[in-house]
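Missing here: one protein chain of the complex. Every other protein chain is in place.
Chain naming follows the written order as A and B, and within any one chain the residues start at number 1.
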Amino acid sequence: MEGFAVVDFFFMAVIAATPLLFATLGEILTQKSGSLNLGVEGMMFMGAAAGVAASYIYEATVGDATLGFVSAILAVLIGFLAGALGGLIYSVLTVTFRANQNVTGLALTIFGIGAGNLVGELLGIRAGGFTTVAEDTKRMFSSISIPWLSDIPVIGRLFFSYNFMVYLAIITAIVLMWIFNKTRVGLNLRGVGESPATADAVGINVTRYKYIAAIVGGGICGLGGVFISMADNSGTWIFNCIAGRGWIAVALVIFAAWRPSRAIIGALLFGGLSVLRLYLPIDGIPAQVYNILPFVATILVLIFTSIRQSKEHSQPKSCGINYFREER
Amino acid sequence: MCHGIFFDILTSMSEVSNCAVKLNNISKSFGTVQANKDVCIELRRGEILALLGENGSGKTTLMNMLSGIYYPDSGEIYVDGKEVIIRSPKDAFDLGIGMIHQHFKLVDVLTAAENIILGLKGSVLINRKKLASEIREISDKYGFSLDPNKKIYEMSVSEKQKVEIVKVLYRGADVLILDEPTAVLTPQEADTLFEMLRSMKNDGKAIIIITHKLNEVLSLSDRVCILRKGELVGELETKDASVKSLTEGMVGRSVSLEIQREAGALGKERIIVSSLTCLNSDGLKALDDISFKLHEGEILGIAGIAGSGQKELCEAITGLYPVEGGSITYINDDEPSELCGLTPTQIAKKGVHLAFVPEDRLGMGLVAGLDMIENMMLKSYNNEKGFLINRKLPKSTAERLIDSLEIVTPGVSTPVRRLSGGNVQKVLLGREIDSGPSVLVVAYPVRGLDINSSYTIYNLLNEQRKNGVAVLFVGEDLDVLLELCDRIMVLCGGRLSGIVNAPTATKEELGILMTHMSD
Partner (left out) sequence: MNENKQITQHPDYKEHHEPWVRMVKRDNVSTQRAVAVRAIAILAALLVGGILILLMEHNPILVYKDMIIGSLGSPLVLRETARMAIPLLITGMGIALAFKMRFWNIGAEGQIIAGATAASYFALFHYQNMPSPVLLMVMFAAAVVAGGVWGMIPAVFKAKWNTNETLFTLMLNYVALEGLRYLQYGPWRDPSKMGFPVIAMFDTSARLPRVFGVHIGWIIALVLVVLVYIYMKKSKQGYEITVVGESIQTAKYAGINTSLVFLRTMFISGAIAGITGFVTVAGANFTVSEEVTGGVGFTAITVAWLAKLNPAAMIAISVFLAILQKGSGTIQTIYKIPSSAASMLIGLILFAMLGCEFFLNYKLIFKKK
């Protein structure tokens, strides 16, 4: 692989990693509060479709007055809200109505896939064929060129040429890292996820923490969807466009040991593997081997941590179990 | 509703004194179980109040209402003379009330300091340095040490308790409630704790300790409130109290079980345990070189503070706990056979009829979600050949037990979880006795049971003894042990500190053995 191809590969790996990173971060945040939300795939679908719909409807409404960045911001915002709606539904069912977390997550997946595809397809029908957004909007989601910085050889392309959502994903990771490790809110959140009864006993509003974590987490997952529909697919709706990436994110959460910093590395690794075969095709190694590696790696991590019985860097203890105070 | 003139006088006195907390006519029930009924208690600043009562007398429930875990069905709570409503632990903290639960409420993967500030308001960022020095300040003030950066899962029990105490103090609590604080401590650790509590009291804090240990009440407290069956039955100054008066208050009458215990020589040897050693999950010795003999037709009591190895001993004998060294020999018609290293199934296959009533009835001895029939067959379902289950036999067993033990249940197909504590125990003990054991191991069989149910259980055990069964009885009430057992074996820190002859032994003797540390 030549130097040029390495840079290209890295660039593509980052693009492939970004939706995974968003979804992984969203799910880490959710799981930190003790909620195992298996609906990531569904929330990504909701975010993806809502993002396209927001841009499309905005552009259809204002017509020629379309501003690319307004359209892009609307896509991101509405996509976030759609994912957050998924998190809200999940919270209402599991936290307030105490429904089983696994089943609720799967129901959310089924709902989200349906709702996302439905909205996407309806937009297509309305647009008389297939939806697309304005060129200005597309440009917001494609590679950028920052004066000076992007022109630096290699480094410029490696670090300063992505669309804004890539940087948003990294900022999200850093912010989450900061919240978990340095702030009181993060400490309380970890307390809720590890031992809700303890958190409750010291006066933390467990319900509120679980709601907010799942809602914001869902919103971040939605952003992963927005990236896929707006950046990868340039603002068009492609049927079933999330294609299992929500589930990869669930795997990544384990791989990242519930740490945002490792999520960045993990997403890059998983994203890199998914594009590696384009850059490094080895005869006799089929594409599926590259695809399978993330899952096998995740299983190994899972087994390894269970053998070591490591207390830290494992799933928050209350994950999967609903908390209910006055049970006796 | 407060009982009698005695209380009226106290109430009027308290208005001039420095009353910190006052509970007025507090009642609480869970389903059909009345946990507390019209309880009135008050607590003053600068005193240690002991809340005394048997297991299941409603002490913890009452305090949980003060700390916001439960919400009372009726009654009022006053703090500093003002009526308050405590909906949540946070409300309690805001009022300066902090409770240290028996099972510590700490987050394992967090450090001491993180646990201490968990849930507190303050700056967005955590200032770890300042926090560490504040923690040191508190621990220095009351004369102990605590490493703020140590993770909870690396701590010993007494360290964890210190974290809990600092946690409460850091939050500015001036009313401290401690639930059975010495249950898990060694005597030395308990002494240290008492010193801490005394110095807090001198600092003006109001302290409640929940306990059923009379020596603690007498040595530590200023005043005692006694609960029985959820009701307040006595309130007195500790200096006016005696072991006798407190015991009477707790059990309601002077203790005499009137159990016919036939004196005489011990029966044949049934089980010989020698040099038994077991390790716990941390690799420490849960049982250390235990040797004793259990005879036919005898009740051998086991006394000791909680966690001295009782559970491990019972489970090792019944094949449920891995044995590190030593032997457990079962003798049948002078034929010895070794039980060590066998699973319960293998033991049963050898024709050894062991019955075991574990401490955790619904979590171990019974399946809470299944009905009585299905619980009857828990240990016998595999006895008959074939793929399918035969429900006829267990059904008739269940019906027979309901009759003979007067078990109160809507029917044989009601999940046992819905039965009351006493009936649950009758189902479990009934099943075990019905299996016709030659050895019966029972752990804390009357915990949480009312007096009548307790007596039924004692009589059942006594009957077994008369039938020649070798009974190993783990108890906590020393009076009961002394009255019921033939011999009492005392465990302390996993070691055998002595075996006494029950009819001639005294409580003091047992008490010394229980806290005896062989060096």
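In this section, a residue touches a chain if its C-beta (ideal position, glycine included) is under 8 Å from a C-beta of that chain, and two chains touch if they have at least 3 such contacts.
As the structure is a prediction and not an experimental result, all values here were calculated from the model.
Residue A:Leu106 is the one among A:Val7, A:Ile57, A:Ile73 or A:Leu106 that touches the chain not shown. Of the options B:Phe104, B:Phe144 or B:Phe356, the residue whose C-beta touches the omitted chain is B:Phe356. Annotation: of A:Ile89, A:Leu187 or A:Leu276, A:Ile89 touches the absent chain (contact as defined above). What chain B contributes to its contact with the hidden chain is residues 31, 71, 79-80, 82-87, 91, 93-96, 120-122, 134, 137-138, 170-174, 320, 343-345, 348, 356, 358, 360, 363-370, 374, 377-379, 381-382, 386-389, 418. Hidden from this view is one chain, which touches chain A at 36, 38, 42, 89, 92-93, 96-100, 102-104, 106-118, 121-122, 125, 244, 247-248, 250-251, 254, 286-289, 291-292, 295-296, 298-299, 302-303, 306-307, 309, 315, 320, 326-327.
Methods note: only the chains that are shown with their structure count from here on.
Chain A meets chain B in the complex at residues 182-185, 187-188, 190-191, 194-195, 197-205, 311-312, 317, 325-326, 328. For chain B in complex with chain A, the touching residues are 30, 67, 69-71, 88-91, 93-94, 99, 101, 105-110, 114-115, 117-126, 151, 153, 167.
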